[in-house]
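Just one protein chain is left out here, and the rest sit where they should.
For reference, chains read A, B and C in written order, and residue numbers begin at 1 within each chain.
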């Protein structure tokens, strides 16, 4: 096993699945030239029929992926930045999410739509979207949000083998994470299984995508102060491992959500609502949401960063929860 | 004052505002022929320049409304059915929601995008969307969801006069509601003010759009059995009157959300998360969500109806809450 | 083509009559309250649908739109599951989940009738891409309306098909209107086929009431597609007799005498006259008409006798595996 980055994990997952299954092909804008490094060497390995540059027509080629899937192919669509999914919502929402159902199971749509969450580096409001939550409100789309290289590889391979459409959101803030990647060509992480990224006893932190590394740092810091966070990464949002989350909150009695998306109708909101619905009797305090507030992301580096979840914000939320409690000695709340 | 329907309320609101302000105009597919009855007589009154049929190009004409607004017009865009908003998400999400911000306040986009929620009558999955929640996860769009004719008139008039873009969702299940409509040309209901539609003491029910009449019926039924529901209609989702909701829950200690949209990342989830965050100490039990489950809406009349919120489901949720409580005599839970 | 020339002619006549009859019955039972939701009839456009589909093999792909009854019948679908679908029965071609706007029979290559205007076009291009990548010689035909040609999906789908030389045929059924909007008000060119110029794509305009003409032009396009020559845009000038959908009478009244003009060139009557002129016995044609009536009645019996889906079926087919059933439905 060799240490490799998140981007390399994407490359490996795609490569291995394309080697394994001839029906898998990849298309997107400028993937032959390989802007982000996820298709290095692919044209030589697989040829330009299976590594296919598209015109700038997101609705067109995402829709075409649906048609190709319906006749037996297994497309991977690379949409570079998730903000470019909006022009394709017609095909994603009306066709990809609904075709199997509306045709009574006659259609199967094994396809993966990859896009990255590209925020935090002065890309301004039109390029900084983290839109996974809105795809959860329409049934029919599986969604993965890997937070490290190993999960990326295992989840993406599972997504490519999945017979349903899967949206894969790749958090730019996780790109640099390096890990040992399993070389087993059948290394798969099943969709719908969250993971406890760090065990703890005092507070359950449910973190999504780029929220996970931040939550882990906050856990480290708080551990020194005697507060023990259990960090859960659901890894896939559809299906969502509600059981794992509820079980943890039953143990800790407290919960913080960390979600880099905007607050309203976010994954943070959804998980919070699930907890209060299913684990109310265990709760010792409010469930706090650490998200990006409902404003746009400005270009200026002077004012963008403070809008995202941060270690400090998680720490402050943790103090707020344990300060209001008597089991752990109360701390000054921040 | 004369009793008038929800549709008539839309017509009056548009007519009065078009009479009042020359900058207001309306466009959409087949509005001259007036399919739903919201533009009766408009061509004669205002001419075809201001009552404008469009080609079937939702992204094009919704985008055009943004351009017209930026140069000083006040467009109303009629998108008939809300499922047709998906082809226009490019312009709604990237341009209408973000232009003012990205240009640092140079742009003003006073426009209204109207569409109806067209579910419950065998319209099948591609026509039955209730997508307001996803527009809440992107800042920059105000959203109204009137549940009766009076609110419809007052909110739509306020929306047309608002200097920000407003999405207006018109629930088809509210169309038949008839009410006395104020004739005051300045009758406005400010965005961001929810309303207590029925006062009560035991359980707060926060209901959205078509959920409101159902919640009111459930309240009637439960009143006979000694359970008192307080029914709150937020009326606008952005801005959202969180204060009114939290205040009510502080009083009742219990809450049920009624939202005809799908469960995950819904308005129900958002309001639930807000309550547990801000009124935890008042809660006597879990917050229950009565929504459409995360499946598509089938065509078949045999199996569609049971998927929506219903009086029975609200009643069952209420029993579950009060049964778990000691202030009100426990009831058999359903 | 496995048919004899004459067999094929009678098959064309038969399919047109099946559509005509299916629509008549569909309208009647909708009026009688048996069919929920909306209903967009294909009556008047039969020669376009059948003429195009008859030029395809059964294993070729076809995608259509909200005006969905005619296309799968033209492609050779069995009538029972189509009629059962209108009634929302579990034996429906979509198990009762799609209804009138989505009659699609994958077993005959009918890969989806989709009710979001324009949305079938990229999907049809994608089916053609799939066929190409798989190295088959299948082609993909997409029906859409004049109105749909104003959607961005049209532009993107046609451009993609053209630059990738996909085996696709884009068939615009120009019936003069999108709901109430005349083409001339929504499109600034004389023929929608002119739009092929934007994609360097061959194109043709054809009389949509003349089934042989439609067949000929589609056959040529299919040939081109099968042999690697890429896509074609075809515009068939046709007409729907009824209003856009049932219960939208307001829209129809404005059309006045126009309907009569088109009825005078009824595609089925035109073809009948042609066959008789070619020496086919009118008795043979009458027999086909009777058979079509009987087949539709049989389909209706099948549909009526079929069961509705079970409530829990609502949770199938979102994904390949059934969804968990919410507690309130399981007690």
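Observations on the structure shown:
Here, a residue touches a chain if its C-beta (ideal position, glycine included) is under 8 Å from a C-beta of that chain, and two chains touch if they have at least 3 such contacts.
The model shown is predicted, which means the values in this text are computed figures rather than measured ones.
Of B:16, B:30, B:78 or B:164, it is B:164 that touches the chain left out of the display. When you scan B:84, B:101, B:299 or B:319 for touch with the missing chain, the hit is B:101. The chain omitted from view is touched by exactly one of A:50, A:98, A:127 or A:284, namely A:127.
Interface with the hidden chain, as seen from chain A, comprises residues 29-30, 32-35, 53-60, 83-84, 86-87, 121-127, 293-296, 298-304, 306-307, 313, 316.
Summarising the interface, chain B meets the missing chain with residues 25, 49-50, 52, 54-55, 57, 59-73, 87, 90-91, 94-95, 99-108, 139-140, 142, 163-164. Against the chain not displayed here, chain C makes contact via residues 150-156, 159, 162-163, 185-190, 194-195, 197-201.
Operating definition for what follows: only the chains that are shown with their structure count from here on.
Set against the Cα centre of chain A, the chain with the most distant centre is C.
Between the Cα centres of chain A and chain B there is a gap of 29 Å. Chain B and chain C have CA centres that are 36 Å apart. Rounded to a whole number, the gap between the C-alpha centres of chain A and chain C is 40 angstrom. Shown for chain B are the residues that touch two or more other chains, namely 59, 83, 86-87, 124-126, 294-296, 298. Shared interface positions of chain C, defined as residues touching 2 or more other chains, are 92, 94, 96-98, 102, 114, 116, 118-119, 152-153, 318, 323.
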